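Here it is: the structure, laid out below.
A single protein chain has been omitted from the complex, and every remaining protein chain is retained in its original position.
Read from first to last, the chains carry the letters A and B; within each, the first residue is number 1.
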Amino acid sequence: MNKEMSETLVRTGPGTRMGNLMRRYWIPVLMSNEIAEPDGPQVRVKILGEKLLAFRDSEGRPGLIDEFCSHRGVSLFFGRNEENGIRCSYHGLKFDRNGKCVDVPSAPQSCARMNIKSYPCIERGGLVWAYMGPPDKMPEPPELEWATLPPSHVFVSKRLQECNYLQAMEGGIDTAHVSYVHRYEVDNDPMHKDTKALDYIKADGNVIFEIEKQPFGLTLFGRRNGEPDSYYWRITQWLFPWFTLIPPFGQHSLAGHVWVPIDDHNCWAWSINFHPDKPLSDEERRDLEQGKGIHCEYEPGTFRPKANKDNDYLIDRQAQKDKRAYSGIFGFAIQDASLQESMGPIQDHEAERLLPTDKAIVMARRMLHEAALGLEQGIEPPALNVSAQHVRAAGVLLERSADPTEWAKEHLADSRSQPVYSI
Amino acid sequence: MNKEMSETLVRTGPGTRMGNLMRRYWIPVLMSNEIAEPDGPQVRVKILGEKLLAFRDSEGRPGLIDEFCSHRGVSLFFGRNEENGIRCSYHGLKFDRNGKCVDVPSAPQSCARMNIKSYPCIERGGLVWAYMGPPDKMPEPPELEWATLPPSHVFVSKRLQECNYLQAMEGGIDTAHVSYVHRYEVDNDPMHKDTKALDYIKADGNVIFEIEKQPFGLTLFGRRNGEPDSYYWRITQWLFPWFTLIPPFGQHSLAGHVWVPIDDHNCWAWSINFHPDKPLSDEERRDLEQGKGIHCEYEPGTFRPKANKDNDYLIDRQAQKDKRAYSGIFGFAIQDASLQESMGPIQDHEAERLLPTDKAIVMARRMLHEAALGLEQGIEPPALNVSAQHVRAAGVLLERSADPTEWAKEHLADSRSQPVYSI
Partner (left out) sequence: MNKEMSETLVRTGPGTRMGNLMRRYWIPVLMSNEIAEPDGPQVRVKILGEKLLAFRDSEGRPGLIDEFCSHRGVSLFFGRNEENGIRCSYHGLKFDRNGKCVDVPSAPQSCARMNIKSYPCIERGGLVWAYMGPPDKMPEPPELEWATLPPSHVFVSKRLQECNYLQAMEGGIDTAHVSYVHRYEVDNDPMHKDTKALDYIKADGNVIFEIEKQPFGLTLFGRRNGEPDSYYWRITQWLFPWFTLIPPFGQHSLAGHVWVPIDDHNCWAWSINFHPDKPLSDEERRDLEQGKGIHCEYEPGTFRPKANKDNDYLIDRQAQKDKRAYSGIFGFAIQDASLQESMGPIQDHEAERLLPTDKAIVMARRMLHEAALGLEQGIEPPALNVSAQHVRAAGVLLERSADPTEWAKEHLADSRSQPVYSI
C-alpha cells in the first residue's frame, strides 16, 4: 500500500478523507450505561480525533457536545449536568444537548453567539450512537442484528486498543490468523466448548478462503474438511465502514465487532455477543462479564485491558512452551491487541509484504479508499441503505458440491427470517 | 485575542517580548525556607524557562546561578555547597553566588573564562526574589504590603499549576467566577466563617463591576446589595506584571497571589495571607498550613497539589449533586486549577468568545501587551516605582450614593496609614 493510500485510510480527524467518509455513518460513541442516570455525571469521549462530552439530560435523552465552553475554553467535564443542560463551572454558561447556549447569567443577550458543537444521538443495542456528518445527510439508524435486539439478548463491551483502527479492524477481517495466535485459546474458552466445529478446525489447518464483494462490504467463506462428504464453512462479514460479524460455535452466541477510531493512534474495539431469538443465559452473561470469549479484563476504573503493552500483555513463556497459549498471551482480544499494537501506533504499510491470504484485507482497503475518494468527488458512500445490514454470520456443513455463496444468498442475507446456522 | 497578541503574552523565555518585560521586575523564585541553612542543599529552580540553581552560601546569602557547569554542562545540583560557593562534582570547578568561577583545581588560570550566569537575590516576605533583567535597570525592592511585614504576620505557599501563567492570573483578576465554581466553598472554609459579607454575597448573585486603570495596574470594584441604604463593595487590585490582592472576610486575613511562569506550560501560583497589624493566630496558621483557604495539600515531597489533573482533581460527583462542591472539586485553589488547566497548557485565545464580564481581563491583557511592545521601542515599563505597590484590597459597606473610586483613593492608595477595611 503506497503512502497516499495509507494516509487516506488511517487519518480520520475532521476534514480528512476517511474522516469525512466515517462521519456519514452512525458511530458508536459509548455504552448507554456509562451515562446511566438523567442528570448523572457527564463523560469525556474522544471520537475521530474530536474531544467531546456525553451526558444524559433531565429527560433521559443522551447528548454529545463539544467538551469545551465557547467562552474561555474550559472543559465542561467540570461543569454541572442539571435541568436539561450542562452548566460551565467557570461563569455559569449553560448548553443543552443540541449545543445551544441557553444561559449566560452575566449577559443573557449574548446566548445566541455562544452555541457549541453538538451531534445527534440515538440509542440502540445498549450503545449511544452519534451522527457527526452533514445534517442533511443523516442516514437511517443502524439495523445490524445485534443493535435491534432487546437488552436481554445482547452483551456489549468496549476495550481500548492502542493503535490505528485500520490494523485492528484488519485483524477482524483476516480470519487466517485464527490458526496461529488463537490456536490453543479455543481450549481455554467456555464459548467454544462441546462443539463439533472445533474438531473440524483442529483436524484441518489448511483453510481455503473465498471472498465475495457485497453492497454492504464483503462476505468471507472459510472452508475446512467436515465429514467425508461435506465441508465445514465458516461464513463471516465485513460491513462498511467498520463492522465485522462472527459465526457461533454450537449453541453459543453469535458475535461481532466494531472498530472505531478514537484518534489516529487509538481505537475502541467494541465486542458483541448475542442470541437473535432468546436471552443470554445467566451463565453466558457471567462468563462475558468476566471477560471470557472475545471480551477482556480491565485496569480498574478504565476500559484499558489489564494485560497491555506496558506489561507485555502478561506474557507467560512457560504457557507458550506448554502449548497452552500460542504466543504466551491469554484471551482472544489480548492476543490480537498484542500483535496489532506491536506494529506501532500506525503500521508502516509501505514496508509490508502481503500474501495471498491477505486478499480480503486488500479488498476492504480498496473499497474504503475508493469510497473515500469517491465522496470527495460527490459520490454517495456505500451501504447507507441499512437493509444491507440484515446479514448474519454462520457456520455450516454443506455437501462438497454445494456453492456456499448461493447458500448464503438464500440463508444469511435477511437474517430475520432465518434460524441461526451453527454447528 | 489574535495570534500575535496571544503569542506575545504567553511566551516568557529569554529574548521574548513578555519575557523581557517580566525580567524588569523582581521575581519570586522560591521560599526562603527551601534553602533554610547556610551551606545546606541547593535547589533546582526553573523560572521564565531558565534552569537555575538556588542556594544559601556560608554567610547566609541567597544565590541564584545557572544550573549547569560552564565546563562540561553537568548539573550543579549534584555539586557541593561549601565555603561560599557551589563546587561541581565532576572536576571540582567552584562558583560563588555571583556566578564567578573561583576555583578550577586543574587549571587555576582558567577561572576567568569559566564564569556562569547569576541573578541578584533579595529576601522579603519569606520569599527569595531575583532580578533577571539588565543590571543597570534594577528597580527598588518590592513594597507590596505582605512583602514588608515580619514573618509572624504572613503565611506564603506556592503551588504548581500546569498551564500558562496568563490563564492562571486571569482567574485571579476575574472575580466574576467566584459565584460559580467557588459557590459552596465558602461554607466549607474556616476563612469565611461568621461574616456579614457572606450573607450579602449569597443574597445577591448579580455582581456589578467597575474597573479603574491605575499606574500600578487595575482596581476592580464589585458591587452587591448590602443593607437597604448601602452597597457591599469588594475592592481588589491587579498589579504589574503578576500580582493580585484579595480583601478579607470579617476579621480574617488579607490575601494575595503572584503568578510566575516556570515555563510556557507551567507556573507557580503563589498564595499569601497576612495581617498588616498583628501576627496570624496559631489557629489561622494551622488552618493555612493544612491547605485551607486559598492554599492546598500536596503530593508528598513536592509542590504539586494532591488533587491534580491525573486524578481529575479528586472530583466527587456526589458532593457536586449535593451542592457541597459546585464542580465536585474541593478547595479554592484546586477549583481554579481544574478549570484553568482544562483549557490546555496554553489556552487557544483565537477560539475564545469574550463576554462583558471579561472587561478587566481584556484591559490587563492590553496593558501587558502595550508594555511589552513599548519596552521593545525603548519605553520604560509601568509600575517600577514601588510606592504604587502600597495599595490594599478592601470589603466595605458604602452608602448607595457614594463613589467607591473616590473612597478607594482616600483609603486604599497608601495602606500603611489606614486600618483594614473589612466586614
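Just so it is clear, contacts are C-beta pairs under 8 Å (C-beta built on N, C-alpha and C of every residue); 3 or more make two chains touch, one makes a residue touch a chain.
Given the structure is predicted, the values throughout are model-derived calculations rather than measurements.
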item: Residue touching the undisplayed chain, where the options are A:Ser32, A:Ser179 or A:Gln418; value: A:Ser179
item: Contact partner of the left-out chain, one of B:Leu48, B:Leu64 or B:Met114; value: B:Met114
item: Given B:Ser70, B:Gln214, B:Asn266 or B:Asn308, the one touching the chain that is not displayed; value: B:Ser70
item: Of B:Met22, B:Val104 or B:Ile272, the residue in touch with the unshown chain; value: B:Val104
item: Footprint left on subunit A by the chain that the document does not show; value: 167, 176-177, 179-181, 205, 312-313, 315, 317, 320, 326-329, 335, 338-340, 342-344, 347-348, 351-358
item: Footprint left on subunit B by the chain that the document does not show; value: 40-41, 68, 70-75, 77-80, 88-92, 104-107, 110, 113-114
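Quick note on the criterion: only the chains that are shown with their structure count from here on.
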item: Averaged-CA centre spacing for the pair subunit B and subunit A, given as whole angstrom; value: 49
